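Partial view: only certain chains, each at its native spot in the assembly.
Per-chain numbering from 1; labels A, B, C and D assigned in written order.
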Amino acid sequence: MPADLLKLESVDLDRGVRRLLSGVSFVVREGDCWQMLGSNGSGKTSLMRAIAGLTRLGLQGDRVCTESVIYQGHLPGLKSLLSCRENLRWHGSGRVTDDFQKIDVALARVGLQGYEETEICQLSAGQQRRVGLARLWLSEAQLWLLDEPFTAIDVDGTAMLEAQIQRHCEAGGAVVFTSHQPTRMAALKMLDLNQYAA
Amino acid sequence: MYFETWSAVWQMDGHGPYVWAAYSLTAFVIFLLIASPWFRARQLTQALRDDAHRRAAKASLTGENHASEA
Amino acid sequence: MLPELGTFLRFQAQRHLQAALRRPGDIVGPLIFFLMVVTLFPLGLGPDPAVLAALSPGILWVVALLSSLVVSGRLFQSDYEDGTLEQLALSPHPLALSAMVEVFCHWLLSGMSLALVSPVFAGLLNMPTQAMPVLMSSLALGTLCLSLIGAVAASLTVALRRGGVLLSLLSIPLTVPVLIFGTAAVREAALGYDPTSWLALLGALAAGGCVLAPFAIAAGLRISLEA
Amino acid sequence: MWSIVHKMGSPPWFYRFANRAIAWLLPIVLLALVVGSIWGLLIAPPDYRQGNSYRIIFIHVPAAVVALAGYYVMATAGLMSLVWKIKMADTAMRALAPVGAALTFIALVTGSIWGKPTWGAWWVWDARITSMLILFFLYLGVMALSEAFDNKAAAAKACAVLSLVGTVNIPIIYKSVDWWYSLHQPASIKFTGESAIDTSMLYPLLLMILAFYGLFALSVLLRMRTELLLTYRQSAWLNAEVS
């Protein structure tokens, strides 16, 4: 049986004084791909941050999570004055690389060939998101937590990202992502947060 | 010339260091003011010319290819 | 692959310095700001060289303190706003160390550069030449303390949309010892006395700060991410 | 008149004009600078009160005069860029500030070098010196603003606004600094040159002032030509012009 990468057991989530979610239980195993669903304001972002360990105050219950995790939230974590290549030397959550060839390959994968030396602030909304997503090609983390990764990404980019997510899961990783759009991915598990609304 | 000897020119009754420092600093700033855009422009025109040559060479090359094909 | 702590910190430092050097204006700017503020004092207090010389240690130190506070208030702002801070907090490397790297880089670019050019400003206020080395060393040590204090305040206030100014005011009282020791050292030197004991006090403050501040900063940043 | 302005506004025409003007100006300016300096340094007699240190006047005053005038030239360029939207005025905006700042810097540094033998201090808060320092700050502000924008067109417009605001302010600043100084009952320090200047010193001074005006024009044209080469490196006319 594949190993558990993340385990929530009857977790309650508060935001300020309000209880958002109660009794959430779910387990992410190697090879799993979860889409988190829920209407606006249902608590997807809050739960994602709590899973990643960014907010601990509002979380009650048992949370077990692997160390080998990468989180990509609404904010891309890019320095707007550095170029794409310089930014990706430092690709999140304490991972760094000096291998420019690998970085350039990742940039090409997300469709940014020719933009290696462009500063982030000179890119369009979607291009900036793509630089952030290029980290997924560089990372060696097992569990990916992605909050609305398809935002501002065009049709080609969406297909490419879906393929990468599936590849990662097939290789024994696991992905939890939120998205309001239906995707074309196979073997997707759904976690609907509306049912846990407190 | 007002001064009698060259050493008097350097000394200027003790004010030499000040006068010469002022003049040499000014000369340096003027040099920068003229030289830096001058060399930058030379560099840029050279780059443009190189580009033009490269394009011309490429064009003539492909043109020959077309000719040989025909 | 998870790098060694050393490599990671080196990368952090490079990233920070690179982004700063991309805009040399960001380093030169604060120095010119300092110069401008120094010129405001003769305009406000009058041009008498003797008066200005007597007041110069105090003026230079107060201005250094203010400009250091203004600048270091934004220390973690961009990291917070662009999401870098979240990534640092999730990294297995201690947040305290990566934050300290930022503080040091910041100090190198702001405090050290200020200390290096401070003789020019001192000259404008007719400060006696023999006090210049002491001015430089006291500013170098003192701005390190100020950066640390500013960083603690910045870590606590970075997420606040409300009353951010108020909290950063907490840091001014903490800076009072730095100001007193710094001015005393320069004034003693200008009068021809031995300033070593004051410099030693400043050094002690800086050393103590380097040991204690990281914990406060890391705690502050984690709290800010919860907000 | 308008046709000239129109022509000046066209980058190809201006590029050709700049090339020709630089070819003429460069030797003339250098010659005038060398002749004026030799005249001032070696031939003119010393001042009866300050001795030889006064020879700094031949660079100090021209630099100060041209630096002051330069700000008004910059403001005029700003007006042309904002009101008539002349493209070359944008280019001029970005070229003028560094040159003006350099000349102001020369005036400040030579002045403070001159101050050491004369007043015994590198720096004194005299009204005119203070105004000059503020002019230096104004130039630095325009330079910093122009560096800070990525978009060159926006940078030029922003600098135009700033230099116009500065121009409205300059007379007020000068007047206020004068009043500030007289308010404080200045110490016994005075400029010596206020009395009539002897012709043996006046002629080299006039020559140097002209030479510095030429230098100003020359370095502005040089910088504008560089800007043009950068901005229009893709366009056909420039490629034709260069090769």
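Couple of notes before you dig in:
Going forward, a contact is a pair of C-beta atoms (placed from the backbone, for glycine too) under 8 Å apart; a residue touches a chain by one contact, two chains touch by 3 or more.
Fair warning: this is a prediction, and the values are worked out from it, not measured in the lab.
Although just one copy of each chain is shown, the whole complex contains the chain kinds in the amounts A x2, B x1, C x2, D x1.
Everything below uses one rule, namely that only the chains that are shown with their structure count from here on.
With centres defined as mean CA coordinates, subunit C is found 37 Å away from subunit A.
Averaged Cα coordinates give subunit A a centre that lies 56 Å from the centre of subunit D.
Subunit B and subunit C have centres, each the mean of its CA atoms, that are 41 Å apart. Taken residue by residue, subunit B touches two or more other chains at no position, since every residue touches fewer. If you check the complex, the residues on subunit C that touch subunit D are 23, 25, 29, 32, 36, 39, 42-43, 46-49, 52, 123-124, 126. On subunit A, the positions that touch subunit C within their shared complex are 52-57, 67, 69, 71, 73-82, 86, 89-90, 92-97, 119, 140. Here subunit C touches subunit A in the complex through residues 1-3, 7-8, 11-12, 15, 18-19, 22-23, 78, 81-84, 86-93, 225-226, going by the rule given at the top.
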